[in-house]
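What you see is the complex with one protein chain gone and the rest in place.
Letters are used for the chains, namely A and B, taken in the order the chains are written, and counting of residues starts over at 1 for each.
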Amino acid sequence: MTSYIIRRLSMGVVVIFIVTVMVFLFIRLLPGDPLTIYLNKTDMQQLTEEQLFELRVKFGLEKPLPMQYVDWIGGLFKGDMGQSVYYNIDVRLLMTERLPVTLYLGALAFVISGVLGISFGVICALKRGTWVDTLVTLLANIGITMPSFWVGIILIYLLSVKAGWLPVSGFISPFENFWESTRRIIMPVTCLALFPVASLTRLTRSSMLEVIQQDYIRTAWSKGLKERLIVSRHTIKNALIPVITVVGLQVAFIFGGSVLIESVFNINGIGRLATQAVQNQDYLVVQAVTLVIAIMVVLSNLIVDISYGWLDPRIRYD
Amino acid sequence: MTNDANDDTQPVDIAKWSETAPRYSEIKRMISVFVGRPLPVIGLVIIVLLILVAIFAPLLAPDPPNQMEIINKLQQPSSEHWLGTDSLGRDTLSRIIFGSRTSLIIGISVTAISSIIGIVLGLLAAYFGGAIYHIIMRFMDALMAFPMLLLALLVASLLGAGMLNIIIALGIGMIAAPCRLMCGVVMSVKQNDYVLSARAMGMSNLRIMFQEILPNAFPPLLVLMTIGIGAVILAEAGLSFLGIGITPPTATWGGMVNDGYKFIMTNPVLAISPGVAIMLVVFGFNMLGDGLRDALDPKLRGVI
Partner (left out) sequence: MTPLLSVENLKTYFRTYRGLVKAVDGVSFDINEKEIIGLVGESGCGKSVSMLSILQLISNPPGEIVSGRVMFDGQDLLQYKSKSDAMSAIRGAKIAMIFQEPMTSLNPVLTIGRQLTESLEIHLNMTPQTAQERAIELLRMIGIPDAHNRLDAYPHQFSGGMRQRVMIAIAISCNPKILIADEPTTAVDVTTQAQLLELMQDMVNRFDTSLVIVTHNLGVVARYAERIYVMYSGRIVESGLADDIFLNPRHPYTIGLLKCVPQLGETRQERKLVPIKGLPPNLINMPTNCAFLPRCDRARDICRQQLWPPLELVGGQHYVACFREIMEKP
C-alpha cells in the first residue's frame, strides 16, 4: 500500500508540473506583446519603447522562458499571482474572495450527486426491469442530455417567475443568513448536480448489474446468504470500484458547470470570474482560475486513487 | 483433458451434424440486439432527422435565419412564426433549423479530429511503452484536469472567435478519452494469444497493429465517439451561451438560449425551444452510443 501511495503521489506531482507548464505556456502563447498580461491596452499605447523595455526587465520578461517559469512558480508559492488589470487588485485577493463561493456550491453538488447517483443506481439494479428502474433510468438518460444552463433558466422561469417560490439569482453567504442563502443556492446546486447524478446513476446501475452476474455472487447465494447481505456485503463494494474512478471526472465537470451556472444565476464565484476575465482579456485572472481548478481536480483524483486501495485489496497489497 | 488424448484425431465430418446447428451471422445478431430495444432506435431516428434537417435547412426553414423584421420583434408563437421571433425579429424556428448545422458540423469535426489525434497518441503510448507511455499518459492526466468548458474558454480566448478556433478549443479537451481507451485496448490485446501467435508467425508489428489490434479497438472507440459527439454539442452550446463561441449572427442553439434568457419573463419560448433541440440531439447520440455498446459488447451475447 505504501509503495502504491508513493507511486500515486509522484505521478500526481508530475501531473501538477505538466499542468503548471501548460498554464504558464498559455500566457506566453498570447498574441502580441507579453506585457499585455500586466498592462491595460490603453496604458500600453501611451508608453514609449524605452519605458516598455524597463517594464519588461521589471517583470522579468527579458529572461529565457524556463527562468520566467521558475520566477512564476516561485511567486505562486509566495501567493503572488500578479495583478488583475481589470479590477486593479491582487489576483490572490480576487481568488480568496470568489473561490469559497464556488467551492461551497461545488462541494454541495458533489456530495448530493454522489449520494443520490449511487443510491439511484443501486436501486435501479436491484429493481431491474420494474417500472422504478425504467423510470429512473429514463430520467437519468434525459438528465445527461440537458444543458445545465438551460435547466437553470427553466427553473428560474418555473420556480421564480411563475411560482415565485425562490429568488431569481444572486448569492448570500450561509454565515450571513443561512435561510436566505439556502433558498438562493437550491437552483444552482440542482443544476450543478444534475449531470453528475444522472451519469453516476447510469454508471452505478450498469456496474451493479455486471457484479451481480459474477461467479462470487453466485457463490454467495449458494452459501445461503439473504439478498440484503449479498447486496450490502458482496455486491456494492465491488460495484463501486469502477464508479470511484470517475469521481475525479465529476469534480472537473462540476467546476466546468460552475462557469455556466454562476453566469446564469449571477453568482460571483471563480467560474463567472473566468468568463468575465476572458471577456475583459484579464489574462492573469484567467491563468489563476485555470490553475487553481486544475490543481484541485488533480488533488481530488489523487485522493480517489488512494482511497481505491481501501476498496480494492488487489491494489492495496501489490 | 480429453482433448490432450486426441493426438490421432481424424478430420471431423462437419457437414453431417451442422445441418441441425443453424449459423448466425454476427451482423444479424448485432442488428437484432440493436433493434430489440426502443431507445437506440429512437436515437438513430433523431440523428437521421437531424442530418436531414441540417442538409435541407434552406428548404425546411420558413425564413432565412438572419432575416430581421424589426417590426415583428419578440412575437409570441403564431401560425406565421411557430416559435415566435427574437429581439431582432428573426424567426426562432428558422434559426433552430439552421442552428442544427452549427451543432452537427462542430460535433462531428471535433470528435473526428480529436479522436484521430487521441488514437495516434494512444497507439504510440501503448506501442512504445516505457518513457513515451508515461509522458503521453501524464500529459493526458493533465489535460483531463481541466474542465472541458474551461479549457475551451482558455483556448478560445487565445485564438479568438470563429468556427475553426472553436473546433480546436473543444477538440483539445476531447483528446484524452480516446487516447486512454486506445492505449488500454492495445495494452490488453497485445497480451492476447492471437497477437502473440501473429507475432510468432512473423507478422510485422505494423501489420499486427492494423490487422489484429484496430478491429478489436474499433467497437469501444465507435461507442466513445458517438457519445463524444453529444458531449461536444453540449460543450459548444455552453460556449455559445457564454458568448464565446461562434460569432453572431450565425445561429447557434447555445447563443439562442442566451439571447432568449433576457426575455424569459415575456417570451420564455425563445430560451426554451433551442434547449429542447440541444437535448433531443444529445439524447439521440447518447442512446445510439448505448445501443451500439450493447450490440457490440460480446459479454451480452446470448443474454438478450
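Points to keep in mind about this one:
Throughout what follows, a contact is a pair of C-beta atoms (placed from the backbone, for glycine too) under 8 Å apart; a residue touches a chain by one contact, two chains touch by 3 or more.
Remember, it's a predicted structure, so these values are computed and weren't measured experimentally.
Only one residue in the set A:133, A:180 or A:312 touches the chain that does not appear here, and it is A:312.
Hidden from this view is one chain, which touches chain A at 213-216, 218-227, 229, 233-234, 237-238, 241, 311-314, 317.
Keep this in mind: only the chains that are shown with their structure count from here on.
For the pair chain A and chain B, the distance between mean C-alpha positions equals 23 Å.
By the touch criterion given at the top, residues 39, 138-139, 141-142, 144-151, 153-154, 156-158, 230, 234, 237-238, 241-244, 254, 257, 260-261, 264-265, 268, 271-272, 275, 278-280, 282-283, 286-287, 290 of chain B touch chain A in their complex.
Within the complex, the chain A residues that touch chain B are 11, 14-15, 18-19, 22, 26, 29-31, 141-142, 144-150, 153-154, 156-157, 161, 248-249, 252-253, 255-257, 259-260, 263-264, 274-275, 278-279, 281, 283, 286, 289-290, 293-295, 297-298, 301.
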